[in-house]
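Missing here: one protein chain of the complex. Every other protein chain is in place.
Labels run A, B and C following the written order; every chain starts at residue 1.
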Amino acid sequence: MIVILKQNPNKNQVEHLKTWLESKNIKIHESVGDSHVILGLVGDTSQLDKDLISALDIVEDVKRVQEPYKKANRKFHDEDTVIKVGNTQIGGGTLTVIAGPCSIEGEEQMISVAKSVKEAGATILRGGAFKPRTSPYSFQGLGSEGIELLKLAKKETGLPIITEIMEISQLPLFDEVDIIQVGTRNMQNFNLLRELGRQNKPVMLKRGMSATYEEWLMSAEYVMASGNENIILCERGVRTFETYTRNTLDLAAIPVLKKLSHFPVIIDPSHATGKSSLVSPLAMAAVAGGADGVMIEVHNNPERAWCDGPQSLNPEAFGKMNKKLIALHEFMKTLDD
Amino acid sequence: MIVILKQNPNKNQVEHLKTWLESKNIKIHESVGDSHVILGLVGDTSQLDKDLISALDIVEDVKRVQEPYKKANRKFHDEDTVIKVGNTQIGGGTLTVIAGPCSIEGEEQMISVAKSVKEAGATILRGGAFKPRTSPYSFQGLGSEGIELLKLAKKETGLPIITEIMEISQLPLFDEVDIIQVGTRNMQNFNLLRELGRQNKPVMLKRGMSATYEEWLMSAEYVMASGNENIILCERGVRTFETYTRNTLDLAAIPVLKKLSHFPVIIDPSHATGKSSLVSPLAMAAVAGGADGVMIEVHNNPERAWCDGPQSLNPEAFGKMNKKLIALHEFMKTLDD
Amino acid sequence: MIVILKQNPNKNQVEHLKTWLESKNIKIHESVGDSHVILGLVGDTSQLDKDLISALDIVEDVKRVQEPYKKANRKFHDEDTVIKVGNTQIGGGTLTVIAGPCSIEGEEQMISVAKSVKEAGATILRGGAFKPRTSPYSFQGLGSEGIELLKLAKKETGLPIITEIMEISQLPLFDEVDIIQVGTRNMQNFNLLRELGRQNKPVMLKRGMSATYEEWLMSAEYVMASGNENIILCERGVRTFETYTRNTLDLAAIPVLKKLSHFPVIIDPSHATGKSSLVSPLAMAAVAGGADGVMIEVHNNPERAWCDGPQSLNPEAFGKMNKKLIALHEFMKTLDD
Partner (left out) sequence: MIVILKQNPNKNQVEHLKTWLESKNIKIHESVGDSHVILGLVGDTSQLDKDLISALDIVEDVKRVQEPYKKANRKFHDEDTVIKVGNTQIGGGTLTVIAGPCSIEGEEQMISVAKSVKEAGATILRGGAFKPRTSPYSFQGLGSEGIELLKLAKKETGLPIITEIMEISQLPLFDEVDIIQVGTRNMQNFNLLRELGRQNKPVMLKRGMSATYEEWLMSAEYVMASGNENIILCERGVRTFETYTRNTLDLAAIPVLKKLSHFPVIIDPSHATGKSSLVSPLAMAAVAGGADGVMIEVHNNPERAWCDGPQSLNPEAFGKMNKKLIALHEFMKTLDD
């Protein structure tokens, strides 16, 4: 950590700061410049609160040299996290394809989509039971009934299942769910994250709509800090000025997260763009860019979708795309690194 | 609602859509253009799901003519919402000044700040008990103990109190709290909003870091939809590319929200900018721009702040600023409208 | 074009508007809703100024049904634009790899990089002669001397060359340049665009740092409107809140631009991210996502780069990556569409 002092700082206050830092076993290297004095802090600076030090009258700026996340950090946890669910795994060179309807609408729909995505090669089944909707008047999902239908689809197909949690109190309903999804609006619902860290199901953490990589990894750190290391990161687009697509998909997230952390990275082109015609090219881009997998919305009847229809593929389009994804993934393995 | 059909749409599907719309008592005005057919829908279109219709194969675009929020809408609720708490009110021409520490640290600090902000003319006392912190290793607030200290400060000063809730389960602790604050990260925590709509304490809803006005008002609609009409909106800056300030304070929100809705509008320049030297000019700007009040962080010892220190004023600076705010507010009343 | 009138509009003004529209051979379809009257305008609405109509007292909103660009529009120009330069082409199924130094520093550097990128399979040579630099005190490029060195490198390698223009008066220097690049800061330098439309060299138009797809295509329209149809679009990242990468590369631009327009699309991962370690995965993603090519910064000695060094690859890393890009491009052709 580097502390840049203001010009002509109060000397007593500087001494006070140094004494306090030394009491925390921090060594201080002082550089006296023409205009500023700079303190280089050496030791376990992760215990120091950057905001606290920035607040001091004598301090102009504080800069971290090390990332504020530790357990999520590739530097301290070099091996890739690989997550096993059912007969498949996420990370470790496997291509994960999570597919299913945005919103679970009924038994026939759920089972029909589940069977068709399994046939097309999906490895994990998704379906929304609790839906975060902008309007209180929109359909909010089937709730626990939806989870029952998802579990039925799991039984029918053998695919592991993933669905979104919106509140701590819903946790008991997730007993047979294989992966718990945290949505973009809850990425910084810290109480929920902490609670999910106390149980041991894998957590797929979607990026907040305007979250930086660092904030995202700090949210993963919350889950890890309470004991759960099984985290998957899912990029789903960030909010920008562009309105043609719903969000702007940030595929740089793939190599960035791979470098900074050790988690599997899944890309969701369906929610990111909100347009089904963009899903396939961006899923291909994701796989070529090194993603561990994609999450794709599939609907058996887009014309009757209860929510988020424009971004759904039908099973046929999904099947066609998935063939290409699998072939591309195989091809990528043939390339030297 | 206007539905723009794709070029050369399937005629059966168009008939199917029309029949379905008519079954919902929607009248359809059809305009046949050179390139597109446009359907103008007349009737209670708030029951229609824009996403559902957009999803149809034959539809190019759907545009709402009316806002999707109703109870929050000035058009259907013309009179200004005025909220009474203790001996003061928010809205209705009163200047509300909410002041206090970002984070409650102990009895001495809380009582001391409370007394000094009261003396300086604050009308409502704030203090953070549950703190949403980016890092799991940062101080997370004193929790229920903090609320007790805030209640003590209320007793000492007679000021109504406001503090932030982070989770439904914390609600019982808020019994003697006068206003419940929903923070920027929870603006779309729909379960929490719905629950806060079921109780009757006023709710101050901070704008999400990247929320549009419409999304913000839809969140207010959630609270109103479950029965609670006592809502205050608080602008606290939005996330942009600028990094010098923590966020970009959007003062256009004041006249925009006044036009679109009927809620009191409070401005928080402390969190928006993260820099204490910017607080006073922006608080002045807010009052001149028509805000119902401001929320200001005040600290008795910025050098020992446990969080968010750089944006805090000390009591003396706060007092000086508040005098100006009050004078400006009085001056504004002398101007013709 | 759809015109939504305000509630209870002045009738005389409405008649006035209708008469004016009819005088322009626009037919009007009127839909009377519960709250609003909507006018559907039929005819050549591209001649109408949306802003002019929005300005009217009686108008609440105006929405275009058709895109405001015509010559750039896929709907009116269905075949893909393919641009021939030297012995290569851009678009039409060819993989274009533009490579070279960000900034031309001297003969030895330019020739050495040119030879090595040619050997590694680049199809077009780039090099910056006029450099748009944020600071007046930074190196601004070698100017006309740089262009001479680039021409020398063209002679040595046979590769077509591309370099950036910053001002109309520089145009005579571009006589032997094969493609003229318009940088992100000049995407809306309308005078320059118009002038580039009056000559016939291909123009590569980089996306403005915060330009929407529509604005970008309108800038292409400027060039086409003055007569030059040889336009290449280059996505180079947009400005967001994320600071880890220099910009956020928007790969959705590839399928979006392919759908809306007919131009070749080139991706520049070097400038977008500002980090050399991210270049290769994003270049791969671009090719799998359907881009016509990539633009890559290559430097023979990153340690002595005069500008933008952190994002440069050395020739060896470029060669390794380019092999993969070419293999991936070949592989993509084997997939059914």
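Points to keep in mind about this one:
Following the convention adopted for this analysis, contacts are C-beta pairs under 8 Å (C-beta built on N, C-alpha and C of every residue); 3 or more make two chains touch, one makes a residue touch a chain.
This structure is a prediction, so every number in the text was calculated from the model and none was measured.
Across C:23, C:87 or C:135, the residue that sits in touch with the chain not pictured is C:135.
Screening A:240, A:261, A:276 or A:312 against the full complex identifies A:240 as the residue touching the chain left out.
Annotation: of C:7, C:25, C:46 or C:144, C:46 touches the absent chain (contact as defined above). Considering the complete assembly, chain B touches the hidden chain via residues 210, 212-214, 238, 240-245, 248-252, 254-256, 259, 272-273, 277-278, 281-282, 284-290, 320, 324, 327-328, 331, 335-336. Mapped onto chain A, contacts with the missing chain fall at residues 2, 4, 29-36, 38, 40-43, 60-61, 63, 65-66, 239-241, 243. Contact between chain C and the absent chain runs through residues 13, 46-47, 49, 51-52, 54-57, 68-69, 132-140, 166-169, 185-186, 188-192, 194, 209-210, 215, 218, 221-222, 225-226, 239, 302-303, 305-310, 312.
The criterion applied here is as follows: only the chains that are shown with their structure count from here on.
Farthest chain from chain B, judged by C-alpha centroids: C. On superposing C-alpha atoms, the copy chain B sits rotated by 180° relative to chain C, to the nearest 5.
Our note on geometry: chain A versus chain C, Cα centroid distance of 31 Å, whole angstroms.
Between chain A and chain B the centroid-to-centroid distance comes to 27 Å (mean Cα coordinates, whole Å).
Contacts with at least two other chains are made by residues 239 of chain B.
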